[in-house]
Each structure stands twice: as C-alpha cells, then as structure tokens.
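One structure, pasted below without further comment.
The complex appears here without one of its protein chains, the remainder shown in place.
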Amino acid sequence: MKKRLTRRDFVIQAAITGASFSSLPAILAACGTGNATPSSSKPSKLTIAAVQGNEDGPLKKVVGNYKSQTGIEVQVVEFPYADLFTKLVTTFQANDSSYDLCMMDDPWMPKFGTMGALQPLDSNFGFTRDSDIPTVVYDVGTWPPPHGPVPPSEQGKTQHLYGITIVGNVEMFMYRSDKSAAPASWDEVLSNAAKYNAASFYGYVIRGKATNPVSSDSLPILWSFGGNIFDDNWKVKLDSSDSITAVDFLTRKLKKYAEPGPENTDAADRSRLMAIGQAYQSTVWPGEITGIVEDPSVSQVKGKVAYIPIPQGPSGKGLGMMGNWLLGIPKGSKNGQAAADFIKWMLKTDNMRNYVAQGGIPIRNSILNDASLASANPYFKALAASFAAVPNWRPRTDQWGAVETSYGTAMNAAVAGQLTPQAAMQKAASEIRTVMKNAGYPS
Amino acid sequence: MRSRQAAIAIRLILIVAGLGVAAFLYAFPLYWLIATSLKSKAELYQSITLFPRHPTLQPYYSVLFERGFWVLLKNSVLVCAATVLVTLAVGLVITYPITRLTVPPRLRVGVLNWALSLRFLPPVAVVVPYFAIVRTLQIYNQPIALIGIYSLFNLPFAIWMLKGFLAEIPLELEEAALVDGANRWTSFRRVLLPLAAPGLMAAATIVFTFAWSEFLFALILTATPNSQTFPVGVQGLVTQFEIIWNDMAAAGVIAMSVPLLLMVIGRRYMVAGLTFGVIREK
Partner (left out) sequence: MSHLVAELPVPTGPQPGRTGRRGRSRQERLAYTILLPAVGTVFLIVTIPFVIAIWQSITSDDGTLIGLRNYTRALGNPLFFDALRATGLYALIVLPTEILLGLAFALFVHRTIKQAGLRATLYVLAVLPLVVPPVAVGVVARLIYAPGYGVLNYVLQSVGITHSEIQWLGVPALAMGSVASVDIWQWTPFVYLVLFAGLQTVPKESIEAAQVDGATWWTQFRYIELHYLRPLFLLILFFRVADVLRVFDHVYILTGGGPGTATQLLSLYIYRIEFRFFDGGQAAALAVMVLVSISILYSLVTRALPLERA
C-alpha cells in the first residue's frame, strides 16, 4: 500500500510536516455540515431507516397523512434486508443521529438490546401495554426477553420495551383452496405436493436463497419436527436427529415437487409463482399476500388461495414463526419525543385501519377479528389464530447475525443438493458452536 | 484473378463475422438492460419477451421521483466534481515540482512509485480503519468523507497522467517567462496551465468517471440521502423481495449514461489513464 521512500531525510521531513498537520481533523470537522438540527420542541423532519420491500410500502404511503396532520415530514430511507442490519449496526457504532426511527426485524432486537442502542419506550416515553394488542407483540420488543433462554451477559438487566411492531408478520401457510382442503400436517403437505405437481405447476415452492430467506422458510419446519438451533441452555442441537429429519424433509422430500433452482428463490419469486398460477402451496408472509398474491393488478389467483397457520409436524405442534418488524428509537436520535409521538400515532386504531387499507399488516385484535375486513384481507383469520397460538420466535442472541449466516448458508447448500442434510447441519453446528463459544455463551 | 477475389471475399466474411459476434456480445446485454427499463410492472408478471409489450418511461419516473433518486444523482455529481477539483489541485502540487524543478531522481521515482502502489490497494481492507477515522472526525454521513477518500484513491491516476502531460511541455517556455521577470506562480498560471489544459481535462474526465463508479465506501460511510450516491441507490434496488426489475434496469441505465457520455468526450485519454501513461496518444 505505501512504499517506504528510499531517502531517509525525506521521510523525516514528511513526518515533521505531517505532524504539523494535526490541525487537519479540526479543519475537516469544521467543514462537515451538521447532522440533525438540535430539537427545540418540534422538528420539521423525522428520518426512518426502513427495509425495502413489501414491508415498508404501506408505511411510505401513510406518512403523507402524518405530515398533513402534524406538519412533520417523515423521510423513509430504504435498504435491502441484510444491508439494513449492517447499516443500523454501523450507525449505532458511530452513535450517529441520522435516524430518528428504525425498522427492525425482531431477531435483531437481541443485538441492539445488548448494544444498548435504543431508547426505552416505556420509561422514556410512557408506552404501556394495550390489551387490544397481543401480548407476544410486546414480549418480542422487550429486552431482556421475558421468556426463553437469556444470553448470559444480559441476565439480571432490567426489562424495558424497546420496539413496537408495525408490521404484524407471523409466518403462515398458503395453498390453492380451489384444488383441495387445508393440509392438517406436513405429511399431508407432502402428499398434496406429490398429487398436484405437474409441468409448470409446482407442488411446493421452497424459498431457499442463502442466509435469511432460507432460514426464515425452514425454521418453522425445523420446529414442527421437534428440532431447533439451540436448546434452553444455548447448546447447539442442529445436528440432533430431529433437526436432520426436518432438513431432510424439506431438502429431499419436498424438493422433488419444488420449482427448479430453489436455492435462488426468494420471497417475491415464490409469491410471483403463486400469483401467476404456477405453484400449489408454500409458506408465506403477510407482506407477500397484500403485495403480490392478492394484488389484483398482478395476481391471477385472487380468491383461489387460502391461508392457514403453519401445519403440524410429527411432534404434534405447528409452530408459526414471528417475523414482526418493529419501530424503535436509536439512542443517537435527537428527536426522541417526536419519534415516540409518531409511533403512538401509528398504533391508534383509526390510523391502523387506514394503514390496513394501504396494504399494511395490523397488530390489533379488534381489527384482525373485524368481520367487515375479512373479505378484503383473507389472511386476517389465520393471522389472528397465529397470534393467539403464541408463535415461536428466533433465538434471542446478539450473535444471531452470525448464527443465521452459518445456518442459512448450510441450509442453502442442502437445498441446492451440494451437501447432504446431515453434512450441512453438522457444518452449521460446528461453526455456530465456535461463534457462541467466542462470544462467551455456555458450551 | 479468381483467387484474389476469393481472398477479398473471405476477408470480408471474416471481418463481418468477427465484428458481428463481438458486437452482439456487447450490444445485446445493453439492449436488454434498456428494454427491461421500459417495461411496466404488470409486464414483469407475465412471460418474458424480447421487446417490451407496451414500452413506458414509468420506471424512470419511479426511480428518479417516486423513489427520490434524483437527490442521489445530485449527490453523485457534487461529490465527483469536488473530487476532481481536489484531486487535480493536489495532483498539480505534487507533479509540478517533480517535472519542472530539479529534484533528486530517487525522490521522483519514490513519489511516483508510491502513487502507483495505491492502485494495488483493496478498498475493503481499508474501509474498516477509514470508518473509524470518519467516526472520530464525526463526518459519518457527510459528503466530505467521500470526497476526501475518493480524492485519495484517485490521486495516483492524476499524478501519473499529469506527469505525462507536464513532462511534454518544454521547460524553455517557462524559463523564458522567468527570464522576463515573472515569478514561478505567474509562469505556472499564465504559461503552464493553458498548455496543460488538455491534460487537465483528460485527468478530470477520468477521475470523475472512477469516482462516479465507486460503491463500497459510499455504501458504508453514508446513511441517508443527505450523502448517499447513485451507485448505492442502484444496489438498493437489487432486491428479490420485490419484483422491481424494471426500476432496477432504469437505475442501471442512468448510472451508465453519465460515464458513457463523459467517455465519448474524453475517449482519447482513457487508455492513457488506465495504463498510467504508458499507452498514449501521439
């Protein structure tokens, strides 16, 4: 990178000159334009870092209403999924004030909670639990987590609410109801897939793209078969026989009836296949439903698809998976009160109804159970049932980024057929064990 | 007689075939990019066609205005222009003594070699320390951070190019001015700069082009449209959670058109710039 110059005194002179330039940082800092204006009482603009895709579409549509009601402009800055996580962590590390609000996928809560990167909503801004909102929604935004294993470094910390859901994502299941009744178990899913598989009509669509996509798609299956990534003491059990059976079910049995190239299929592709009538069934997130499968401008199967909670596995459990997107307030934000007001505005029932009309996913039971909205939103019933059954959530560890990358890469290799289920899970298990050990978890 | 006609015919066929294959391989991807950028959203859910069924400019409108990328475009232009100014200024300050004044040859070689070595540097290896510096100086999410880093990385090109051009201007012209009583600065301004203008323009177009394409530092060191550049926006559209290939293609077309336009103007110096002056116009 730098080549040592051959003349010694040049080097010395350069060093002296360089030292005299220690004022450079001050000059540069003075040149930088300020970040957010310090808030007096009301800022003119709030900035939200959001995930690009179906999830922030409705958000972008309703912020116009906020501006007309309060005069505050809300700027939505979008990033693709993985980049949003990277961007949030780097911004938190810089303690920067660029973002007043951030959209977070719930598995990111542990890292942000451990970093202390968010402002507590309950003690700072007076948020309390609303009975119309499912308890699990508050639980998923609380750190340390109210149930399930707690990372060793976080035990003993006071619990605070750090984020509230604005996209009530719980992973569900969709199938062509014009062809058959609802599958009651994963075995029925498999037999239906075999039965209806045809040329250009895939029996099951696997969302197998590496890391987050395939991880989200496969965990409910893993759980339904009794497998898991960790047990209650943070010991890795990906290489247990239950886990490997589940992986084998997905990557060998179901794959026979899946679309070509599942290792590259992401959510939008999967929904697109459903929307153009080339797929029979798959797991699905509510955002894909409103954005693609039930969107009349692009869907050819509107009215032909039904939505149910995740089917049961051999263990007798059908464990749905939380995938809520929460809104939180970064510590660096200079407009905390205004940001909190925005969140409260989003949660008001009337505003949430408007949000639903724009394709948003609500979290209020009163809205989900409202019969008048059922026909326009066919998935509400399944979503309400999923919330009531208390869906599972992803392991609450601040190492989730690394865990998901290892697990997701191995699963992707298994879906692609490059590794056997056993080899893939063993590889992931050993990588994750190393990561957890380095991070101080019990092993 | 016949064999010569045959030879000419064969040569013609070879030319057409050779050029034809190359032309197709280069033109078709660009055609496809433009064609995709003219498709409507509904068309993306139907089967693929080589020509847009109902060509529309909606994707461009969507990219520039609905997604607000015109701000990113503006940022890119500003950052690149500022980078060009800084790079040329510092480049001139470094190249002038080396080429116009008597300096020990090893000093000259040393500086030029050091400049060249920066070309080997993988940006990803230094992005982490630069992030730490940016954090300390509190210029995260500020365009000035990008301007500083881009200037640094483009300095080698500028130095080598300017060296090539300045070296060709005869020393006597400046000496004549000095003899006439002008000082160094005046002779630099009045004699050298006008003659070096083509070289400066050349370096300017190339530095602008390379700064325009930079992606990694822009990705890491920016957070909002306050300082994000256009390549960051383009990458943000490559998402498979939405079917937005037409917007993605439109953004790609816009990203490409600026350097392509510049290069039609600055084409004479492109190869010189890329080879550090070894291949030059004569």
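The letters A and B name the chains in turn, as written, and every chain counts its residues from 1.
Note that in this section contacts are C-beta pairs under 8 Å (C-beta built on N, C-alpha and C of every residue); 3 or more make two chains touch, one makes a residue touch a chain.
Fair warning: this is a prediction, and the values are worked out from it, not measured in the lab.
J.: Which is it among B:Leu116, B:Ile169, B:Ala182 or B:Met201 that touches the chain not included here?
T.: Counting the whole complex, the residue in contact with the absent chain is B:Leu116.
J.: Quick one: say which of A:Gln159, A:Asn264, A:Gln358 or A:Gln426 touches the chain that got left out.
T.: Looking across A:Gln159, A:Asn264, A:Gln358 or A:Gln426, the contact with the absent chain belongs to A:Asn264.
J.: For the full complex, which residue in B:Ala6, B:Ala42, B:Leu173 or B:Leu274 touches the chain that was left out?
T.: Considering all chains, including the one not shown, the answer is B:Leu274.
J.: May I ask you to list the residues on chain B that touch the chain which is not drawn?
T.: Chain B touches the missing chain through residues 11, 14-15, 18, 22, 25-26, 29-30, 32-33, 36, 44, 48, 50, 90, 93-94, 96-98, 101-106, 108-109, 111-114, 116-130, 132-133, 148, 152, 155, 184, 209, 212-213, 215-216, 220, 231, 234-235, 238, 245, 248-249, 251-253, 255-256, 259-260, 262-264, 267-268, 270-271, 274-276, 278-282.
J.: Would you write out the residues of chain A that touch the absent chain, in ascending order?
T.: Answer for chain A: residues 1-3, 9, 13-18, 21, 24, 82, 85-86, 89-90, 209-210, 260-261, 263-265, 269, 272, 401-402, 405, 409, 412-413, 416, 418, 435, 438 touch the chain left out.
In this text, only the chains that are shown with their structure count from here on.
J.: In angstrom, rounded to a whole number, how far apart do the mean CA points of chain A and chain B lie?
T.: Taking the mean C-alpha position of each chain, the two centres sit 37 Å apart.
J.: Which residues of chain A touch chain B once you look at their complex with the stated criterion?
T.: The contact residues of chain A facing chain B are 1-3, 5-7, 10, 25, 28-29, 31-33, 35, 47, 49, 52-54, 75, 77-81, 83, 87, 90-91, 93-94, 96, 98-99, 209, 266-269, 272, 275-276, 291-292, 297-298.
J.: Can you name the residues of chain B that touch chain A in the complex?
T.: 41-42, 45-46, 104, 106-107, 110-111, 113-114, 117-118, 120-121, 126, 131, 134-142, 144-145, 148, 219-220, 223-226, 235-243
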